[in-house]
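Note that one protein chain is taken out, while the other chains of the complex remain in position.
Naming follows writing order (A and B), and every chain is counted from residue 1.
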Amino acid sequence: MSDLVLQGLTKRFGEFTAVDALDLTVPAGSFFALLGPSGCGKTTTLRMAAGLEEPTAGRILLGDRDITGLRPHQRPVNTVFQSYALFPHLDVAGNVAFGLRRRGVRDHAAEVARMLELVQLDGLGRRRPAQLSGGQQQRVALARALVNRPQVLLLDEPLGALDLTLTRRMQVELKRIQTEVGITFVHVTHDQEEAMTMADTVAVMNAGRIEQLGRPAELYEFPQTPFVANFLGQSNLLAAEVVERGAGYVAVRAYDNRYSVPAGRCRAAGPAAYLGVRPEKVHLAEAAAQVPAGHDSVAGVVTDWSYVGVGNRYLVRAPWGTELAVFSPNTGEGYYPPLGGEVVVHWDPAHAFLLDREPGAGDATTPVAPEPTGVPA
Amino acid sequence: MTVTAAARPARAARRTPYLLILPGLLWLAVFFAVPVVQLGATSLYDPNGSLTDGYAMTWSFGNYATALAAYWPQFLRSLLYAGLATAICLALGYPLAFVIAQRAGRWRNLLLILVVAPFFTSFLVRTLAWKAILADTGWLAGLLRDLHLLAPDGRLLATPFAVVMGLVYNFLPFMVLPLYASLQRLDGRLLEAAADLYASPLRTFRHVTLPLSMPGVVAGTLLTFIPAVGDYINAALLGTVRTSMIGNVIDSAFLVRLDYPQAAALSFLLMAAILVLVTVYVRRAGTDELL
Partner (left out) sequence: MRGSRVVAGLVLAYLLLPVAVVVGLSFNAPSNRLSYDFDRFTLANWADPCGPAGLCASVLRSAQIGLLATVLATVLGTLLAFGLTRHRFRGRGPLNALVFLPMATPEVVLGSSLLALFTAGAVPLGFWTVVIAHVMFCVSFVVVVVKARLAGMDPRLEEAAADLYASPWHTFRTVTLPLAMPGIVAGALLAFSLSFDDFIVSNFNAGTMTTFPMFVWGSAQRGIPPQVNVVGTAMFAVAVLAVVITTFRRRAR
């Protein structure tokens, strides 16, 4: 087993740059997710790794071996396609045996049976793909790729066509199978929850580049860029200026209020910064007196409220007009203010983070509800 | 670095399409394009030449005027008969295609087979069967005479009616199949949605079914009209001299009168008429996908 290494990988379609000088190392045996919105270049990257798309520039290596110039059938890499691409003229066993046959493996019947067992499709070998449900087709596609024991398995939105419950089940299943076979999985998805549930390492892609790469918790707790902060979950990002870099902390000023963040959670190099805090890290209090010591706070008015079962979502309008998103888990304790009520939102500075901001850029919060009218931006 | 490795298969791939198309292209060029161009040249030969003495190229565009002057009735008749047959095919074929596509359920395949079943036996043999059905002494003429729908000395055979009916019969499946193909793709729920939105069956047809099946209508009318306008078998077997079409004229100019320049000029006029009509029709119907 060897690492999959992409060096300066670039793909241009005419004027459009789909993948922009990508450098990436996928460690052998890992479950790696490429996460990003549609059109960010993640599928193109995957297709170049499979050999289905020719890079404009750059190299693809498996360990020390350069595979950039190899045709798809010459690469020890297999793909699970988004629409599965099962051969309609072959039965399930024929689909799974396809790669083995091409590589001249004799006695593939036992291999095929074992693989169908792994994906829990034993006994369905004689069926045609059209006679299977979506989830079953997905498993056939997986078995058809895995049976070849590729060095890297590429999965292109493999759960995109399944309904929600089936998706959840297959997420667990895929993770189980990956652990069992120990093959490197590169999983392309636009679903942040899917990426975080399954992958050891997640790379967030945007506009042909990787914005941040790391363990799911790292990415979520301490995002690198405003894009990651708002693509992976949701963040309140207030435009702020760094006013002091002290011992162990950084102080910022936002709208005449002073806030502080631990120095280890500061990514802002210049004075212009975003002060970020996740909605579930923000708490509500009835009055300033109830704010715990050491917490930073803002007073505001509840402009929107929705009940979502596991919790309540609020929008609180700050005095300068920005709406902060707050998520209060439904623990049965805590303060649940009424719509229009005056509240104080507060958070532990240890949960806040500072990101670089383009000078002049305003607040970047993602509203959970349509913007109320009459509020100055 | 890797450019050469990637470029090698690309060069071979660039040659592939030409290898694929070359044999068919040559066949069509030699046995279709060249003869048609040669026919165009023939249409401009000296009309006073003959097969035995040979023809001289005199750029006699007058051949076209002469041909048109002599045979404009047959020309008009061909367009009229083919147009009429196409319209009747559409009127008869549409309900049939609709029923098969949307209402037939498990009988769909059987009905489709019945539509193409006439093709299973020879076209000429079937046309001759019509000759038997429409015969003066046949049961159909007798029945119509008894019902006073036909005069005692009236005929079915050897009339414009027989010729147009023969054309309709021969080309009806060419109308039904493309109509079926586009109606079958029509989502039945759209019709329910239209009904739900207060559309009467007639309005549903006009505003939903018909527009969505337009590609089928265009394909069907073309597949019916083009062969019908050049056909002369129906006119020859079911009609008389008074119902002869341009195909009959061209056929006899080539094979009986041996007047090649005139035959060629007539052929070119027919082709030109078809291409002009088809182009105008396709433009107006607003779908270019057939060409």
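Operating definition for what follows: a contact is a pair of C-beta atoms (placed from the backbone, for glycine too) under 8 Å apart; a residue touches a chain by one contact, two chains touch by 3 or more.
Source: prediction; values computed, not measured.
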Worksheet item: Where the complex has a chain not shown, which of B:25, B:76 or B:193 is the residue touching it?
Response: B:25
Worksheet entry | Chain not shown: contacting residue from A:99, A:125, A:208 or A:337 | A:99
Discussion item. With the missing chain put back, one of A:14, A:88, A:246 or A:309 would touch it. Which one?
Written reply: A:88
Worksheet item: Looking at B:47, B:173 or B:239, which residue reaches the missing chain?
Response: B:173
Discussion item. What does the interface between chain A and the hidden chain look like in terms of residue numbers?
Written reply: 50-52, 71-73, 77-79, 81, 83, 85-89, 98-99, 102-103, 144-145, 148
Worksheet, complete the sentence: In the full complex, chain B touches the hidden chain through residues 14, 16-18, 20-21, 23-25, 27-29, 31-36, 38-39, 42, 92-93, 95-96, 98-100, 103, 109, 111, 113-115, 117-133, 135, 137-138, 169, 172-173, 201, 226-227, 229-233, 237, 247, 250-251, 254-255, 260, 263-264, 267, 270-271, 274-275, 278, 291
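Definition applied: only the chains that are shown with their structure count from here on.
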Practice prompt. Mind checking the centre-to-centre distance between chain A and chain B? Centres are C-alpha means, answer in whole Å.
Written response: 59
